[in-house]
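Removed from the display is one protein chain of the complex; every other protein chain stays in position.
What follows is subunit A.
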Amino acid sequence: METIVFYILAAVTLVGTVLAITARQGVHAIVYLVTSFFALALIFYLLGAPMVASFEVIIYAGAIMVLFLFVIMMLDLGKPEKIQTPKLYDWCPAILLLVVITGSMGVLASRAATPLNAFAGISVQEFSFTLFKRYGAAIEIISMQLLFALVGALYLGRRR
């Protein structure tokens, strides 16, 4: 059951991402990407990470993508006739890359797939215990990084 749901969600994620990177309008790309991220959040939930799944929905789909949407609308970039889309020539390196990745995936898939162990998922308690007991210094560094990003964004965005 879980396996079937995983493959459906994986298909939704891949199709959403393909539509996002080939969309002509930025706003359409963002909406497709939000769909893809919702499916990815459900995959995280299936893999036993309810905290990461909820943060994916709240922060990625809810905050970061809305920030992109806000900038696209503020700068008036929604007109497809003004923005030149990549030609087939521009996609050549990307297609070459896809061939390389597919080859390496063939190596990976030729091994027998071993299912994951019986695993009930990581509870919020265990997650936060590890977060604040073992990685307390990382939390401090990340908070300072967010502060620097805030100051930098204020500096770049000020009116002169």
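Just so we're on the same page, a contact is a pair of C-beta atoms (placed from the backbone, for glycine too) under 8 Å apart; a residue touches a chain by one contact, two chains touch by 3 or more; residues count from 1.
The working rule: contacts and distances are computed from a predicted model.
Enquirer: Choose one: "Spore germination protein", "NADH-quinone oxidoreductase subunit K", "Heme ABC transporter ATP-binding protein" or "Cytochrome d ubiquinol oxidase subunit II". The correct choice is the protein name in UniProt for the chain not shown.
Expert: Hidden chain identified via UniProt as "NADH-quinone oxidoreductase subunit K".
Enquirer: Need a quick check: the contact residues on subunit A for the chain that isn't drawn.
Expert: Counting only subunit A, the missing chain is touched by 2-3, 6, 10, 13-14, 17-18, 20-21, 26, 29-30, 33, 37, 40, 43-44, 46-49, 51-52, 55-56, 59-60, 63-64, 67-68, 71-72, 74-75, 77, 83-86, 90-91, 93-95, 97-98, 101, 104-105, 108-109, 111, 113-119, 121-122, 126-127, 129-131, 134-135, 138, 142, 145-146, 148-150, 152-153, 156-157.
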